[in-house]
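Note that one protein chain is taken out, while the other chains of the complex remain in position.
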Amino acid sequence: MKKSVFLGALTVAGLAAGVAGAATVDDVKAAGKLNCGVTTGLVGFAAPDANGEWEGFDVGVCRAVAAAVLGDPTAVEFVPTTGKTRFTALASGEIDLLARNTTWTFSRDVDLKFTFVGVNYYDGQGFMVPKELGVSSAKELDGATVCIQTGTTTELNLADFFRVNNISYEPVPIETNAEAQQQFLAGACDVYTTDASGLAATRATFENPGDYAVLPEIISKEPLGPLVRHGDDEWGDIARWTLNALIAAEEYGVTSANVEELAAAPTDNPEINRLLGTEGELGAMLGLEADWAVKAIKAGGNYGELFEKNIGENTPIGLARGLNALYTDGGLLYVPPFR
Amino acid sequence: MTTLTDPPAESFKLSMLVYDTRYRSYTFQIIALIAVLTLLGWLTNNTVQNLHDLGKEVDFGFLNTPAGYDINQRLIEYDNQDTHLRAAFVGLLNTLLVAVLGCVTATIIGVIVGVLRLSSNWLVARLMTVYVEMFRNVPVLMWIVLAMAILIESLPSPRDFRGDTPEATMKLFDTVAFTNRGVYVPEPLFSRGIGDLSVFGAFGISLDLVAIIVVLIGSFWVAKRIGRKADATQEATGVRPRTWHVQTAVIVLPVVLLLILLGFHLGYPALKGFNFQGGTHMRNSLIALWLALSLYTAAFIAENVRAGILAISKGQTEAAAALGLRSNRIMNLVILPQALRVIIPPLISQYLNLTKNSSLAIAVGYMDITGTLMGITLNQTGRELETVLLGMLVYLVISLIISGVMNVYNERKKLVER
Partner (left out) sequence: MSDTHAETVLFVRETMLEQQEPPSSIVGPVGWARSNLFNGWKNSLLTVLSLAFVFYLLSGLLPWFFSPTWYSTSLTECREILAGHEGACWGVIRERWLQLLFGFYPSELYWRPILTLILLLLALGPVLYTDYFPPKLLYFSAAFPFLMPWLLWGGSIWMPLMVAAGFGIGYAVFAAMMKVANAGISLFVAAVVAVLWWIFLAAPVANGIASLVPLLPLEPVPSRNFGGFMLSVTIGVTAIGCSLPIGIVLALGRRSDLPLVKVLCVCFIEFIRGVPLITLLFVASVLLNIFLPPGTNFDIILRVMIMVTLFASAYMAEVIRGGLAALPSGQYEAADALGLDYWKAQRLIIMPQALKISIPGIVSTFIGVFKDTTLVSIIGLIDPLGLANAIRADTAWNGVYWELFIFIGAVFFIFCFSMSRYSMYLERKLQTGHH
């Protein structure tokens, strides 16, 4: 902390060099907190409450990683980032992990030099229209005015979709979801397009959600996941396997309620034992303590619990699991074995 | 003979660099130069090192790759397959558009409000004070966002124009539609147009417009010649021939003739499909930005105007009144021309501020250069250094041009004192 005080920081600027080259996990442990990049505010995924505590689905991932590495889910410094600043913040080392509904794309992975550690939400770009327009397919939208958030991949997908289908549209670029919502409700645009999860979340907060429909077309694949810098594989492994541990925990029925009990003594299921550190040396291989996964799961529950608490069907957002169900339930969540 | 001898030639000593005023200034300047160069070198070195570590070399090649995104407001042809460079150019034109519109409107509103603040009507003067204080003391970003929100919430959506008993109708004999997507006004069309002139193959300039402007300039020049001739006649004979009808005819007739030749007609907006089609579409983002910037800057200009008027001594007003001028003519003929000299220098900096504040356009989704080059292009290509530096350079050039032009004007308006 003292380092960021006033001139002290300039001192550090003058002296400290080559810090980013060191292992991220050591930095995080030394600082005693994880710097985690989140959005400046997206319903259900990350938003501060009245006490300034961040909550949401992406926030849950940050807390799980912090719990796994530092043993304390609250040892997270949340850094709000915009679409523009997020990658620079990660590349410059300002944040150690970016969990900001960021789409995993080739160029971001290869050209911008980041490592996506997995997918925590399978999304796709959809369209929402007022029912009174009588539109049932996105291909009927010729000449429509479309509200779209700038600085995202949705902008490019939209241009591609309309070009390929040879229909015209008028884009209305918007900075934040809140403004898009306002314009859409007032009829300043006919269509609102963003990730389907965002559409559902936005629609849920309308005064009359029944007047609006989400069109069946999903025009893009948007695998959203946490990412880290290229080149630090140890740190990437920690983030990746923490996310995997949350998903595996759901698969094996380990919840925040029973994890203590299951971790107290080896169970009949060797997978659970290895996951929870009662058997094998998985924690040590990651450079963490044996009960790293226990702490991660205790932080906010397993993947299913996080989902249900923040964006699931019992929340105002009311998203169905869909693609984000376990492979055993017809979804895409399939984690490699813990062994 | 002479007792005066030259002082002994002092040999140069190192200490003279510090103690001798002849050399000291050089010492200081060289130290300053070295310090600045070192700083610049250090920054450049760091940048090169950092970019190398990130694996990103400085490369402006991205400007020639397809942009991939669409821009709704554009003054030149553009689609999503055009290059980033062209997208940046579209943004630049949008910046200039809103800056010019804003400066003109802000000046008009500012002068009116500045004069009205000194009105003898108590209520009007107070209302203007409230306006000025409200706008000056709340951030311009908030006004931009609020203007947009007000337009969106208060105007009808195109949907409301539909049906047998629509909630909203077009105004001004069904020619103009005010919607919360913008204002649709009739557009000039030419059925026998002479096409576009392609400049460098990059964008077209309407030859019709050029022809009209050329004809207009020509007519004005002829009209002025007629006026001069009348002046000469007046000087010579004391009788001024009536010329206004000839002058009007000279100005109006050629243009009308040209318009008829070109097949001029208006294209009216009409509701088709989701939107109004036809006509010129002034988008809400442009109107909101224009309105907010003009009103905000006008509040500052009003204060400058008021200060300028108050700076003119009361004797001028009284002298003008003694000459029998009416109060509005006193203002127009005596006070404002003198006040202008006081007003222009702060006015220049207000114009600069307005232009720079137009960079907040992204708050309402108006695609200016900040929105295109330093916004979406930066995001899609990840070229922070190149885009931001290029954008800063553009703004710098615009600012320097504005202040240069206005300084020349200021120089010409300056009081010639003897």
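Order as written gives the chain letters A and B; numbering starts at 1 within each chain.
As a working rule, a contact is a pair of C-beta atoms (placed from the backbone, for glycine too) under 8 Å apart; a residue touches a chain by one contact, two chains touch by 3 or more.
Fair warning: this is a prediction, and the values are worked out from it, not measured in the lab.
Engineer: Give me the visible chains that the unshown chain touches, in label order.
Structural biologist: When the full complex is considered, the omitted chain touches A, B.
Engineer: Among B:108, B:124 or B:252, which residue is in contact with the omitted chain in the full complex?
Structural biologist: Residue touching the absent chain, from the options given: B:124.
Engineer: From the listed residues B:75, B:194, B:257 or B:400, report the one that touches the chain absent from this view.
Structural biologist: B:400
Engineer: Hey, which of B:75, B:104 or B:141 is the one touching the hidden chain?
Structural biologist: Of all options in B:75, B:104 or B:141, contact with the hidden chain holds for B:141.
Engineer: Name, in rising order, the residues on chain A that touch the hidden chain in the full complex.
Structural biologist: Per the touch rule, chain A residues meeting the hidden chain are 1-21, 39-44, 46-52, 77-82, 84-85, 88-89, 92-94, 176-178, 181-182, 202, 205-207, 315-317.
Engineer: If you put the missing chain back, which residues of chain B would it touch?
Structural biologist: Residues in contact with the chain left out: 18-19, 24-25, 28-29, 31-33, 36, 43, 46-47, 49-51, 53, 119-124, 127, 133-134, 136-142, 145-146, 149, 352, 356-357, 359-360, 362-363, 370, 374, 378, 384-385, 388, 391-392, 395-396, 399-400.
By our rule, only the chains that are shown with their structure count from here on.
Engineer: Taking the mean of the CA coordinates per chain, how far is chain A from chain B in Å?
Structural biologist: 43
Engineer: Quick check: in the complex, which residue numbers of chain A touch chain B?
Structural biologist: Counting only chain A, the residues touching chain B are 83-84, 87-88, 91, 107, 111-113, 130, 132-133, 141-145, 150-152, 155-156, 158-160, 163, 169-175, 179, 182-183, 186-190.
Engineer: Show me the residue ranges of chain B that touch chain A in the complex, using the header's touch definition.
Structural biologist: Within the complex, chain B touches chain A at residues 54-55, 68-72, 80-81, 149, 152-153, 157-160, 180-181, 272-275, 277, 284-285, 362-363, 365, 367, 371, 375-376, 378-380, 382, 384.
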